[in-house]
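Got a structure for you, questions after.
One protein chain is absent from this view; the other protein chains keep their places.
Residue numbering begins at 1 within each chain, and the chains themselves are lettered A, B and C in the order written.
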Amino acid sequence: MQKRTREEMAARVARDIPDGSYVNLGIGLPTLVANFLPTDREIVLHSENGILGMGPAPVRGAEDYDLTNASKKPVTALAGAAFFHQADSFAMMRGGHLDICVLGAFQVSEKGDLANWHTGAPDAIPAVGGAMDLAIGAKKTFVMMEHLTKDGQSKLVALCSYPLTGRSCVARVYTDLAVVDIDAEGFSVIEVIPELDFAELVRLSGVALRDARPA
Amino acid sequence: MQKRTREEMAARVARDIPDGSYVNLGIGLPTLVANFLPTDREIVLHSENGILGMGPAPVRGAEDYDLTNASKKPVTALAGAAFFHQADSFAMMRGGHLDICVLGAFQVSEKGDLANWHTGAPDAIPAVGGAMDLAIGAKKTFVMMEHLTKDGQSKLVALCSYPLTGRSCVARVYTDLAVVDIDAEGFSVIEVIPELDFAELVRLSGVALRDARPA
Amino acid sequence: MINKIAPSIESAVADIRDGSTVLVGGFGNAGMPFALIDALIAQGAKDLVIVSNNAGNADHGLAALLKTGRVRKVVCSFPRQVDSWVFDSLYHAGKIELELVPQGNLAERMRAAGAGIGAFFCPTGVGTELAGDRETREINGRMYVLEYPIRGDVALIKAHRADRWGNLVYRKTARNFGPIMAMAAATTIVEVDEVVELGALDPENIVTPGIYVQRVVPMTA
Partner (left out) sequence: MINKIAPSIESAVADIRDGSTVLVGGFGNAGMPFALIDALIAQGAKDLVIVSNNAGNADHGLAALLKTGRVRKVVCSFPRQVDSWVFDSLYHAGKIELELVPQGNLAERMRAAGAGIGAFFCPTGVGTELAGDRETREINGRMYVLEYPIRGDVALIKAHRADRWGNLVYRKTARNFGPIMAMAAATTIVEVDEVVELGALDPENIVTPGIYVQRVVPMTA
């Protein structure tokens, strides 16, 4: 079984982002999606530190450390970009104006609960940033993550064991094995990678999954 | 007895506005204060429709109807002026950033309650604008009004009979007869016009007044 | 490609439905979207709730819309003006409903709608009849009234310049309610003096980012 690579996952997410969307790509894995946005679509990227219309990393030597993304890495501003302060930036997110945000996750529950900010380990220093605002703010919250932890535990769960980032907020999960929608009835699989059959996906996931793949 | 004219009242208020103050002058009588601000002081005028650093009326022919004051009359912008939207403008007021606002009034009570937006007459169309925001927002709210109504009723009252604009918000009242501070103990007169003795002021006012004039 | 420039003003307002709540920009005439209001009159939607600072001046703009009898209710801070005769006569005839809101509450309630705030404790209006029977609370020794967001189905606003992404800049105090109405409405329609190339507006100076704008109608067309 050939799992999807990080790049293949990113490309798969990118395919589902319509022309004209306002999108926030969370730190970590989701950042990769920017590299795969179809060039025939105009998609406006939001970064919560205060920019709409964020462009790619600058060429070497052209870095401006007053123009960074949420990971504090230098970026560029496209024609049409706008800068704004933090309350205005989060108003965009919390007010439901972003079409899509893509977040990484530790766990997603069948109710759409998201856990991605804290492992809950007693000695870990917690850090949340804009994750909780993003999770509940966008019109659609997509999650992009490996399907299983390093030791084979499913990250799709009946109930999150890690501290929550947001409740009932995830609309769709893209993993290295499948694409899974979440609605009132729980997980519903709309795509599985080749070479993996549905029964095996269910076994690996250890949660109830409906088969909603197009015939 | 020579009552203070409207201009004299305005000049008297202007005298009490320190250099460097941020000030909102309400519509009506308080607008006159702008004409009497001492020229050796730099005072920044706020108008709630979205400007700090408002200047005087333009010369004839130079009117710009995109640059108006709260009375919708053309004004100018001084060097150092800034424009902003309504939520930002009222944040300045409600957040306690203005040093002084000067408002007209129908009545002021000994507790500092202000009535200036509505006579309560059943057929009158009520209109409030920014009066309630101004009344409670500035660090100090000054009132500027005639001491008596046209039929001789005192506008300083024990309890307002007109609908309130704000509670316990007036710090000082400038009338055509006196200057009156308001504190926890009620009205305290700090100035009376010449030719009017204190007893007569009390009689005209019909409320308890302390004599707090400098010896 | 993103192109929010509407093909015509008629198309820009075509889908405004009967019963809509319409946020209308302007402080008096400054920032009033006259062309969009005329287009709305021609379009014919009725039973409207209008949220605006004033209730119309003279016989044009908002006053002309009121005169059609298609406005059920006005939510505003200052209806009574020397030239508000259209509103005045409708009001006295009992033909229009008025909800009077202090100007700062009007602004902050629309901003709250745009920013996802569920409700807020507000210092303005405490102890006045405009607080009605709303919930009050003492916080840190000060009294507040609980105020709720005002959302619009549509906002009609005026700006100075726009690009095809819908980024806006305004002109002087005509900015007034434009930026917050754009945040608070599901569909924001803007009339502008001029459309400029994408990138011509300095990203430092954009007042309303295009995310809040759905349709732009140039007045130079």
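Throughout what follows, a residue touches a chain if its C-beta (ideal position, glycine included) is under 8 Å from a C-beta of that chain, and two chains touch if they have at least 3 such contacts.
On a predicted model such as this, the values are computed, not experimentally measured, just so you know.
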For the chain not depicted, the shown chains it touches: A, B, C
Among A:Pro30, A:Gly80, A:Gly166 or A:Gly186, the residue in touch with the chain that has been omitted: A:Gly166
Residue among B:Ala81, B:Ala171 or B:Val207 that touches the chain left out of view: B:Ala81
Among A:Asp40, A:Asp66 or A:Glu195, the residue in touch with the chain that has been omitted: A:Asp66
Chain B residues touching the omitted chain (full complex): 19-20, 22, 42, 44, 46, 51-53, 77, 79-84, 87, 90-98, 137
Residues of chain C in contact with the chain not shown: 108, 112, 115-123, 137, 139-140, 142, 144, 148, 169-172, 202-205
Absent-chain interface as seen on chain A, which is shown: 47-51, 64-68, 72, 77, 83-87, 89-91, 93-94, 113, 123-133, 136-137, 163-167
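Note that in this section only the chains that are shown with their structure count from here on.
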Farthest chain (mean CA position) relative to chain C: A
Most extensive contact between chains (C-beta pair count): B-C
Whole-Å separation of chain centres (CA-atom averages), chain B against chain C: 29
Per-residue overlap in chain C, given as positions that touch at least 2 other chains: 111
Where chain B touches two or more other chains, by residue: none
